[in-house]
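Moving on, here comes chain A:
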Amino acid sequence: MQELINRAKELLADGTVARVLGWKAGDLPYNPEPAYFETEEDLKDFVYNGFCGANLSKYMIEASKLEGKTMVCLKPCDTYSFNQLIKEHRVDREKAYIVGVGCKGKLDIERIRKQGIKGIESIEGAEITDEADTLKIQTIYGEKSISYADGMLERCHVCKGKDHMIFDEQIGESKETKDAERFDEVAKIEAMSPEEKFAYFRSELSKCIRCNACRNACPACSCRKCVFDSNKFDSSQKANVDSFEEKMFHIIRAFHVAGRCTDCGECSRVCPQGIPLHLFNRKFIKDIDELYGEYQAGADTDSKAPLTNYTFEDAEPSIVGKRG
Partner candidate 1 sequence: MQRIGVFVCHCGSNIAATVDVSKVAEMSLMEPGVVHAEDYQYMCSEAGQAKIAAAIKEKNLTGIVVCSCSPRMHEATFRKAAERAGLNPYMVEIANIREHCSWIHKDMEEATKKAVILMRAAVAKVNLNAPLQAGESRVTKRALVIGGGIAGIQTALDIADAGYEVDIVEKTPSIGGRMSQLDKTFPTLDCSACILTPKMVEASAHEKITIYTYSEVEKVSGFVGDFTVDIRKKARSVDMNKCTGCGVCQEKCPSKKAPSEFNRGLNTRSAIYTPFAQAIPNVPVIDREACIKFKTGKCGICSKVCQAGAVDYEQKDEIISEKYGAIVVATGFDTINLDKYDEYAYSQSKDVITSLELERVMNAAGPTHGHLERLSDGKAPKEIVFIQCVGSRCSDDRGKPYCSKICCMYTAKHAMLIRDKYPDVNVTVFYIDVRTPGKNFDEFYRRAVEQYGVNYIKGQVGKVIPQPDGKLLVQGSDLLDNRQILKEADMVVLATAIEPNPDVRKIATMLTASIDTNNFLTEAHAKLRPVESPTAGIFLSGVCQGPKDIPETVAQAGAAAVKAIGLLAKDKLMTNPCTAQSDILLCNGCSTCENVCPYGAITYEDKEVNDHGIRETRRVAVVNNALCQGCGACTVACPSGAMDLQGFSNRQILAEVDAICR
Partner candidate 2 sequence: MSSEKKQAELIKEISGVNPLKCMKCGKCSASCPSYNEMDIKPHQFVSYVINEDIESLVNSKSLWKCLSCFACVERCPRDVKPGKLIDAARQVVVRQKDQNYLLADEIPELLDPELPQQLLVSAFRRYRR
């Protein structure tokens, strides 16, 4: 972390960048938040630890409009999102000084809590510099410990890899965290009976409170104005006349980002209700891979997206029924 701060100071000092986009400590030990730092003084609040899961690439849309360059800290998985945003002309590559930061897996406070750890006061072992395999957690009920891996976000268990797709320089080391298959969860649901599938999704989606956190965090959901807020589709729920949005929101959202979603997992991470929203996106990715060839959104900035592409021999929609 210190190396990162030192480099940020240098870049600010020599005028390479006008500001730094990173994370600052929050009011609790496990909720650092995205922040701009414009002076050396500001940087005293800078943190980079196991809880810095937030994907900062989306912030570059606004930062691209600011005067001067912005140093942005991107984890390996965030760089996919950044590439995708370049492809969609949403960020200006010239306005970003990308520091690829190392990643040893990010922590999920909800997951830690689910293991019965409540009343957390401090967490030791979340600092990125440590090679900590265990998290020591001080709670009002005393000290508890769990393995780092057990506290990790779902997405880190199926990590796409620790290579930065795009960067100006790299700081910090990474550690492989992948210990599960990306599509296993999707395949498990696919194997269910229609009744089980429906019951599962209904119970999950019924938790939704339409807080729009998923939409706001998603780097693919970067529309100036979301269709759900626009009257062009009769889908905005400004008055109580229409519940269309309520019912189909997540499916439509997933469709809108299909072929553009990099599977960064922010939607699931930020959902206050713990809905596994990534399962929608990942289903589309799995289908695209299987039907149209493997495609990773954000792996490059010039390939054709699967939904704006076709081949003469594409599968017919009836394949869905045939696959069973």
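Here, contacts are C-beta pairs under 8 Å (C-beta built on N, C-alpha and C of every residue); 3 or more make two chains touch, one makes a residue touch a chain; residues count from 1.
For anyone wondering why these and not others, all candidates are chains of the complex that A comes from, given by their letters.
Being a predicted model, the structure only gives us computed values, none of them experimental.
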In-complex contact of chain A, chosen from 1 or 2: 1
List of chain A residues in touch with candidate 1 within their complex: 65, 88-90, 222-227, 230, 232-234, 256-257, 260, 304-305, 307-309
